[in-house]
Each structure stands twice: as structure tokens, then as C-alpha cells.
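With one protein chain withheld, the remaining protein chains of the complex are depicted in position.
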Amino acid sequence: MAVATARPRERGRGTTRVVRGGRFRAGAVVRAAFILGYLGFLLLPLYWAAVTSIKPQEDLLADPPVWWPSNPTDIHYSTALENFNGWKGLENSLVVACATTVIALIIGTAAAYSMARYRTGGKHLAFWFLSQRMLLPIAVIIPVFLLYSRYSEAWFGVQLVDTKIGLILLYTVFALPFTVWMMYVYFRQMPVELEEAALVDGCSRVQAIWKIACPLAAPGLVSAAAFAFIFSWTEFLFAQVLARDSAITLPVALAGIITGFQGNQYGEASALTMVSLIPAVFLGILVQRHLVRGLTLGAVQG
Amino acid sequence: MSEDIHEGFDGAEPSLFGTPIGRKDFLFDSAKLLAAAAAAGPFYLAAEQADAAIEASTSLTAGDPIALSAVNAAKQFKGITLTKTNESGLQALDDHNFTGPLWEKLTGIKVKVIESPFAQIYSKVIAEHIAGTGGIDVIDGSPVWMPDFAEQKVIDPVDSYISKYKAQATLNDYHPLYRALMKYKGKTWGFFDDGDVWNLYYRKDIFGNAKLKAAYKAKFKRDLRVPRTWDEFTETSQFITDQMAPKVYGGGEGRGLGNPGNQFYFFQQFRARGGRFFNPSTMKAEINNEIGVKAMQSIMAEVKASAPGIEKLSFVDSWVNWLQGKTAMIYAWPPTGRISENYAQRDKAFNFLPKSKIVGKVGYALMPQLNGEHAGSFVKMVSADSKNKEAAYLFAQWATSPSISLQRVQLPYTLRDAYRISHYKSKQFRSRWPAAGEYLKALADAANNAVLDPIMTGAADYANALDRAMTAIYAGKDIQAGLDDTAKEWDRITNKLGVAKQKASYALFLKLPGSTSQNTVAKRGQAVKISA
Partner (left out) sequence: MATRAETTIPRRRSRAASSWLDRNIRWILVAPSIVLVLALTIFPLGFAIWASFVQYDFSLGLDHPWVGLDNYKENWSDPVWVHSLWVTAALAAVMVAVELALGFLLALAMMRPFPGRRALTVLFVIPLFMSPVIVGGFFDLFLRRPFGPMNWLLGQLLGHPVTIDFTNDSPWTYISLIIADAWQWTPFMFVILLAGLAAIPDELYEAADLDGAKPRQSFFFVTLPLLAPIVLIAVTFRFIDATKLFDIIYSLTRGGPGTDTYTSSYYLYQEGFELFHLGQGTAGSLMLMVMLTFISFWLVRRLLKPVEA
């Protein structure tokens, strides 16, 4: 095979330059200041949530605010996880989000490739996918509920309401527009010579896609996967309406604590928020690794 | 409260478990129950469950035939699952930790809970009804939704079941205010389950403070006392704030939007001052008349006299200030009395509330101008689409039976409050803290004089419009303009739903005890007299 995988091009500097020469110092200081400022903006509310999750009750609503509790407690974590559907929400969210990501990625990338390389459906199909994004959840909530309860039971003998699979299918539909579009643009910007070369060498189309196109589009795949995951992980309205009891996801569990009629359990809500960050951090590490790889690899060859 | 489970047991009683047993077997059964409870929830509950088991079998009516007959009849449905609605968070703990596991133990029927924010219970019930697949069996919802639910056949009347299981007598144990609530157009639609009346809770020590009393007398030329009118309330509240802020404020109700909803404040004061919501013949809204404006001005004065930030506080958040001693008077739901005595804070689920610094210092009074709001509350109804209607009914009968409901309103983490005459008289409840007897008397008196949330078709819409308008007024909108806009919105709602229909519904509401300040239980001569 002439070109098996993408190889990193040797580069002296490895990144694009936007500022150079004598302005380097000033630029670096400005950059650093900006980054630090943004970091502060980012971390402040997170810190507050973190510290709230370990505050004993007297500190929760104290005025002036308590920045570090003298008697940290872990009771909020155990209460949130045991008494307020924390474990259930966490588990369901993980399963649903992972499944959605995998499915959306596979069928979305496939569709995007077809649209990019073969102009399948032309711009009409492309726009149709995009228009799904514009579906206002509130417009379709009740019919989806009906579909999942009455009709699903009539046609398949089992209700899809309050099931993880029901949520997965629905979330995939909502994640597809972005997945398809992301990969569509990516594939369009990739020149086709490499795949053609592979075909000339005797590969089937499927092999060409799998072995050539996908690895080159890796940063795009990672981004698309990340956003598919994010969407499923954070979706609230449909989960709230479609879940009765077994399929409660993390946002629903959290919303039940935060917006209760009879009070907000701030400690528990903060604790669950912190817990929900663990997969977030993990995913962040995953995403950024591929982003940086994309930077040093250079993107498009030739 | 005694941990000794031997106490209070007078000999062989019919047990919860169907067969008459002796003391030894009872202890064994209790132990099993304790084990089940310990596995199901926080372990401090174990002590509660022991008491609960005792009370259940030694209740005032010598064994509770209502609970028994429900349990015995429900055993034939063993193995099914009943689905019920409830508000998410604290409310649902009752089902998860006590009612659900106990029912399952007794009958073999599982209980599944659909939790959601309160307003969404309404929407979810409707959605399930439209789907028609029987996803909900027991609807634990607000009584103001009952007319709409009954009209649209979302719920079934339960009269036939009540006769079948001879539960008629138990209805007489309900306070008359709540008894009437369960009926609509001559039929009974569910079992009432939460006595949500408002009382005025005040700090006895502050009101007894000699210096304060002297200053008050000097300023107002009358004695400092628990306010009897709304004007007196705002004056006293402001006075306390002037004298003692920022350590103590005169008032401090949570007034966040939807938490619980500001409409209650307006509903009660408006009617206490003699207002009426609609003109009964034309159905035009009258909330923007001079009475309405006066009521709203008074509410704004209250807000001014309260701790800062209350415009966004929820009802529970305002407890924090109260428990830390920063509020002199607060009017709110019955759990206020319990948490003031550190009763609820023993449970892990209430760990977000501080320990009470005002134990023993809290007095209970009727609302100013007598008529407090009966705000919110729950009724257990049977869904018309349920595939297990009879089992659903039996669950409701059992959960609201004198013995079981008595235990439920005493659970530390519960937000359900006393509503039966037997609750008010319960020796066990009265032993919970020194002033518990006064507390129960205050609750009964409040119910005698309470005014109800409007229970009519379209209730949710009217309430929502008012709640929103009030937060706008808190944020600075002109009172008359705000009330005018709300009245216009109310008229729009009335027109949309049909003037004739609303007129009929409103007329039905006016017949209920508690619909106006002239029509309270007390004014109808049905007051329940409870001694302290």
C-alpha cells in the first residue's frame, strides 16, 4: 500500500504563527493574562459548587459566605447518591450517553461520507439533516410520549417510555445533525486522491473508508463523538418527561433536588454536580489528546 | 419518646399481619419490620419503625380496622406493581423509605414512584391519561386539580370501593375542612392526605422581651402581642426589624417564584380582608379592586420588613433564617413547628437544615385576621386508566388509615401533616416535645378558620398568572398595574375556558367550607375543639 496511514510531517515549529518577531514578549504576556483570567472565570463557580458539597448545614446559607468549611462533611454525597436517585441517574446517564455516541458516530459518519463523496441527496439531504436540529423539544414531547407508550405497546408489545433504549434512540436522532455535519465538512475538505489510490491498489470501498478516510478524519470523529456524548449526558427535558422511574438520568435526578417545590438541597445538588464531573474530566482528557495530536500531525496532507 | 418497645403494649392485639398473635410473635414481627426498614432507609428510622409498629397495633381504635381490611383485601393482588406520583426530593422519601416497603411487606405489592417537580405532576398525569396505557395507578396530587381531573375522567370516583370496604366511618375522623375537599359533584374522588394549613409561628422570647415591649408600647400606645390583623402584623414586623436588624428581622417567608408560589400569600390576605376572586354572576376577576391593592401593599410592606433576599428564597430556605433565630415571626406550613424543635433534623435527609437554635421558644398562633391559607396539600386519587384500580384504592385507603397516617405524619423527614381528629388527639404525637399539644391544637384551630386554594377548573392557570405577577411586583412593578394585568389575564383564561363553565365551577367552589372568610368551618358551626 502506498500510503497506509497518515504520517506526521516534520515541522520545525509545529504550529501556525499569528504573531512573530519583536512582539513576542508582549504577546505572550497578553496571552497569559487572558488565559489566567478565563481560568478564574471558569473555576470560581466550580470551586463554589465543590466547596458547597462538603459544607455542613450551618455553612450552606451562611452570610458572609464560607470559603472553606471548618468541618467538612461527606453527608451530602451519601444522601444524594442513596436517597435522591444519584446512583441510578449516574448509571443510566452513562449507559445512554455511551450508546448514543457509538450509534450516532457509526451511522452519522457513514451518512456523512456518502454525502461528501457521492453527493448523495445533494444539498437537500444535507439540509434535511440540519433541520432536525431545529425541532423544538416542546413541540414533539407529547407525540413522542404517545409514540413511546401507546403506539409502541400496540406495535411491539412493550412500551419504550421509561426505558434506556427509548432514550438512546431519541438522543441519536438529536445528535445526528451535528455528527453528520461535522464529518461532512471534514470529508469534503479531505482530498480524495488517497482513497482513489487505495482503490487503484485493489481495496474495496469499505476498506477505503475504514482504513484511509477514518484515520485521517480522527480529530473530527473525536469532536463529533464528544458532542454526541455531551448532548446525551446533559439532555433534560425529554428525560424528564419520558422517564418515570427506571430510566431517570442524572440531569433529571439533579433537577429534582434543585427545583423542588419544598426546597433546594444545595449540598446534595452540589455533590451530584461534582460526581457528574468525573466522566466529564475523563472525556476532556480524551478529547484534548486528539486535539493536540491533530495540531502536531498537521491536518490535511498534500 | 421511648426507645423501649415494650412500652405501650397492652396485651394481645390483632396484628398488622393478619392473624391474632401474642406478644412474643409481635416482637418477632417487629424485628423483621425493623430489619426491612433498616435495609430500606437510614438506620435511625429503626427506632421510628419500632414505635410505628406499636402505635399501629395499639391505636386509639384498638386495632385499626381500616388499615387491616385494606391489607387483607390487597393480598389477592400480590405480585403486582403499583405506580404512584409524588413530588421529587423530600416528599418522595415517604414512599421510598416507609410507605412503599411496609406495604410490600404486608401485601406483596410493590410500589413504584414517579417523581417530578410539583407542577409537572399535573402534566405527567395528563400525558399518561392521553396515552391511556395505565402507566399510573395512584395519583398523589393537589386537590385543586380534582375538578379538572374528574371532569376529564382522568380519575375514578371511589364511592363504590368505600362502601365495599366499609370505610365510610373513617371519613368522619377527617377534619371537616378536609372531609369536604374529597368530594366533587356529590362523589368522592380520593383520600385527603396532608393538612397543609398555615399558622403563625412566633418567638415567645422576643415577644416577651421587656425592653422591646416597653419600646413598642411607647410607639404604638398598645401592648406588644401576637398580631391579630394584617395591618398590625406589618407594623409589628417592621418595628422588630427596625429595632433588631440585622440580628433579627420581623418576617421572612420565602417568596421565590414557584417555590412554593406567591399566590398563596395573596389568596389568604385578600379574602381575610373580605375580597372575593370573581363576581359570581359575571365571572369577572375582582382581584384588582381596592381590597386587592390594599392586600398587595400590605404584602410589600411585609417584604420590606423581612430579611434581604427573600424574593428568591424557597419556603425551605426561609427556614434556615428561622432556625438560626433570625426571624421573629413566620407564617408557613406545619413542618415549621416540627423543625423548630429539632424534630426533623435527626434524619439524614434533612441534613441541609441547621440545628434549631430556638427549641422551646416557639409559640403557635392563628394567622392574623384569623383566616390562614390551606395551601397545596395532597389527595390520593385512583387513575381511571389504571389496570389495578382496586389495588390502587386499597393502597390509598391503607396509607391514609388512622394508624398508618398517624405514623406517617410523625416521620422525621416527612412533609405530610396532621389531618385527622385522631392525629390531633394522639398521645404519642403529643409526647414528641413539650409544646406538641399546643402545636396540634393550633393546627386544628387553623383548619377551623382556614380558607382554601381555589378548587375549580382552570385553577393552575389562575395561580400561575398571579404567582408571576407578584414576582414582578416584588421587583418594582406598580401594584395597581400589576393587579390590573393579572385581572385581565384571569379574564382571558375565563373566556378561553368558557364563562358559563367557570361560573358553574366557581359556584361549586363557593359551597365548600373554607371558600371565603365568611364560610369557614368555624363559621359553619363545625369547628373541631381540641384542647392543648
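In order of appearance the chains are A and B, and numbering begins at 1 in each one.
Basically, contacts are C-beta pairs under 8 Å (C-beta built on N, C-alpha and C of every residue); 3 or more make two chains touch, one makes a residue touch a chain.
Quick caveat: nothing in here was measured; it's all calculated off a predicted structure.
S.K.: For subunit B, which residues reach the chain that was dropped from this view?
M.R.: Contact residues on subunit B toward the absent chain are 119-120, 122-123, 126, 130, 148, 151-152, 256-258, 307-309, 311-312, 457-458, 460-461, 464, 468-469, 471-475, 477, 482, 492, 496-498.
Convention: only the chains that are shown with their structure count from here on.
S.K.: Can you give the whole-Å distance between the Cα centres of subunit A and subunit B?
M.R.: For subunit A versus subunit B, the centre distance works out to 42 Å.
S.K.: Which of the residues in subunit A end up touching subunit B in this complex?
M.R.: Against subunit B, the touching part of subunit A is residues 57-58, 60-61, 75-76, 78-79, 83-85, 142, 145-146, 149-150, 153, 159, 161-162, 240-241, 244-245, 248, 255-257, 259-268.
S.K.: How about subunit B: which of its residues touch subunit A in the complex?
M.R.: By the definition above, subunit B touches subunit A via 41-42, 83, 87-91, 93, 96, 112-120, 123-124, 127-128, 130-133, 135, 258-260, 314-317, 319-321, 324, 348-349, 351-355, 376, 415.
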